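A selection of the complex's chains, in situ.
Every chain is named by a letter (A, B and C) in the order it is written, and numbering of its residues begins at 1.
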Amino acid sequence: MPPRVSVIGAAGFGGALAARLLYGHPSFELVAVTARSDVGRRLDDLYPHHRVPLVLEELDLDRHADVDAAVVAYPHGAAAPVVSALIEREVRVVDLSADFRLRDVAVYGEWYREHLAPELIGDAVYGLPEIYRHALAGADLVANPGCYPTATLLALAPLARAGVIDDVVIDAKSGVSGAGRAATEKTHFVTVDENVSAYGVPRHRHTPEIEQELAALGADLRVTFTPHLVPLDQGELVSCYVTVTREVDSGELEALYRDAYEAEPFVELADRPPGVRDVRETNFCRISLHRDERTGRVIVFGVIDNLWKGAASQAVQNLNLMFRLPEGEGIS
Amino acid sequence: MPPRVSVIGAAGFGGALAARLLYGHPSFELVAVTARSDVGRRLDDLYPHHRVPLVLEELDLDRHADVDAAVVAYPHGAAAPVVSALIEREVRVVDLSADFRLRDVAVYGEWYREHLAPELIGDAVYGLPEIYRHALAGADLVANPGCYPTATLLALAPLARAGVIDDVVIDAKSGVSGAGRAATEKTHFVTVDENVSAYGVPRHRHTPEIEQELAALGADLRVTFTPHLVPLDQGELVSCYVTVTREVDSGELEALYRDAYEAEPFVELADRPPGVRDVRETNFCRISLHRDERTGRVIVFGVIDNLWKGAASQAVQNLNLMFRLPEGEGIS
Amino acid sequence: MPPRVSVIGAAGFGGALAARLLYGHPSFELVAVTARSDVGRRLDDLYPHHRVPLVLEELDLDRHADVDAAVVAYPHGAAAPVVSALIEREVRVVDLSADFRLRDVAVYGEWYREHLAPELIGDAVYGLPEIYRHALAGADLVANPGCYPTATLLALAPLARAGVIDDVVIDAKSGVSGAGRAATEKTHFVTVDENVSAYGVPRHRHTPEIEQELAALGADLRVTFTPHLVPLDQGELVSCYVTVTREVDSGELEALYRDAYEAEPFVELADRPPGVRDVRETNFCRISLHRDERTGRVIVFGVIDNLWKGAASQAVQNLNLMFRLPEGEGIS
């Protein structure tokens, strides 16, 4: 019998995609999808292209916690209580929100709000398989990384581990699906079309998450992180401008990344700056490295699909690890 | 002293553009902009690219009717009472809504709702200058045409007048600004981007307006009209497939259109199918004619900018006529 | 041993996608990809997102015809001689060009050019599985349909078979990938972006293909077919306006389509007008039906992905049938 899973919060972009991936997954059985809006509507009516013929239900823990695992796709703050209730019922959880990503509850409080389930923070594993693969195997609670941290950390991890990052500017460009399904002035077609602008300046909430994980890798510093909205649907590019602590020549640079990623199934190294189209609708992160001889800076570009590797397919990758299934099952 | 004008309902796309055009108009003085939302916000904060440094005010007829003319940009149904109040105070009005376009109050009732100022219908002039120029000169109440009727009527008028239209299929494609400023699932970037689909099938409200005006030109028939949403901001293309009552050869076809439009300042005839980019941010309508030898059908394409010739700049063109100013002033 | 296949002409959009689908296909072995340009370049360098690690080779029939089957993706006219050479070497072929779609060589001559392998026309099966499934099983030469005919014929087949089509206007909207990989003024981003216009007016080459197949289904008439270019990548919508020979009520209409398609794995019936996003990167055709009570017309919308169901995935669907494999293998 395959493990039974539910998606809690499947009306949004990330949850709906997780439902699609799990519905087609050979080793999981998707038994329910719940939502806080659009209850009673079929998911394939809301998202025809996902072709999931299930009806969105109101969350009822008595029924929906009768599963082996759940993907929770609630907004920050709303997720913690639900995750807590699920864990209590011995449901294993991948949480797409930020609620269990930050290990320091005070930092969470400063950037988000009061934490509603602080006792669980210590149990959560940060769900970036390329870094925490061993801890994810068999884990019960996984905090799925933010989309920007996913791309940024994969782009910078080899440099962070090598201890050569003195300072870094991260300029990110994201498609509109990253802003979520809510219809607002910001997501109106006419606002976005033929436009590009920065947002969340100068304090975007993914900053402390990036800093926490860079520090864990050996680079304890304050980063400058600025996201921009670009007129496309899915896809995210991070351009990382690294001031190095010592000269890093091209040979060393390439060796650092080759060693880190040549065995990774979902990280690709490219000769040229990658485009977000290269990874659209995939779980891949594609990275290129450049050294500016004139300034000594190292420039690293990383692209992901924000809804896939930046959210839903990475959640499935984590579920695979939690259940000791082949890591790429259902997402390749 | 230039005539003083106000824009009633300047928070939406059409009203805001009318405000911009009037603010820069050499012969009108824009004295106020009102809105039902965003009151207190500066228009150049809401629409930086229009650069109109006026504050949106709540409508106060005692103050805002103290003008020579007003452009009213309210939704259908909401416009009639305001227009009525303005006319009562001897303010001349260009109304962007559908409220005074249909001459038969029963038809209005069937396609929209109960009419709230039926006594004014008979006084309104349909604001398509290329057809009603003489009646518009000096008019007090002008019903600005819908965007689809504007393009369609200009594309078909010469054929209608010649009495050769037996049947017509009108397939229209519009940018998203035509759906208005309201943020909805329909106008969300992710819904529209990389997409194209029909809407309002099979009964879009512009149908009776098109039929009324075609009949007035001599073509009394029921049309098939289907609009589609395409992933762009401003612009609208109508593709008109005309079954003719008798053979119309290329020479006659060209003569009909040349005679109708060669003296028109805002209608252009093109050799090739026009694109909506050709008329973006202009008051032009651009038209091309084609004859399908195999079927005998006549195909006419017409493009306009739905916010300009399809709404705001045509409103200013009408205002110019009402005040007997040069027709293209402020919109060329 | 799985059948061995090659893709002849894999540098273009259609051939490259066919290569990707066959590279990942569980029952075929892709042994070579050839091209007339970019020889020596790896396909995953040219199309990173397809992830096919093969090198484009110059065509050498001695080597590349040593396969069980080939997909030929050459331009019209260039395909016939290569297909002829392959068939002579007993290679089974799916041809993506128009060269073997028209059964009447004179019609081909009128719309395209002199035919270079007319002796093979009689052997070719028209590769629309929903209509010619039985003939495709075991076939040696399949003419893959054009993208517009694919969508149009699926949208109209039930009406054609019922004998109720008196006249039809087909207004099509296609993404830019349909124009191919050649960089021209027409495919330049700045030409297409924020634009929409008709092209191929009034004689697009897909017209006789549509007419031939409608006639075979029972509707012998001349159609009006007009394609438009819309600012998106992949996807195609056909809006079909059918004048019927007799009244067809909603019940009959729905029954006709349900009977035709309820068992079809790749045709979906929708309640609302479908969008091209609904079928992006799939082999599905999605159709909706509407009846205009006012005019009696029947309106049918059909959407496909022009590179998938309109070209490469339909080619694989045909290959599956030719080799009596499950029809959806490798494309679901």
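Assume a residue touches a chain if its C-beta (ideal position, glycine included) is under 8 Å from a C-beta of that chain, and two chains touch if they have at least 3 such contacts.
Keep in mind that what you see is a predicted model, and the values were worked out from it rather than measured.
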With 3 chains placed, the number the full structure-file assembly comprises: 4
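In the analysis below, only the chains that are shown with their structure count from here on.
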By mean Cα position, the chain sitting nearest the middle: C
Label of the chain whose CA centroid is most distant from the centroid of chain B: A
Between chain B and chain C, centroid-to-centroid distance (C-alpha), Å: 39
CA centroid of chain A to CA centroid of chain B, Å: 46
Whole-Å gap separating chain A and chain C, where each centre is the average of the chain's CA atoms: 37
Shared interface positions of chain C, touching two or more other chains: 193-194, 274-275, 277, 280
Of chain C, residues touching chain B in the complex: 167, 169, 171, 173, 175, 193-199, 201-203, 207, 222-224, 226, 228, 230-235, 237, 239, 241, 243, 273-277, 280, 290-295, 297, 299, 301, 303
Of chain C, residues touching chain A in the complex: 48-49, 193-194, 270, 274-275, 277-282, 286
Touching residues (chain side chain B, partner chain A) in the complex: 13, 176-177, 181, 183-185, 187-194, 231-233
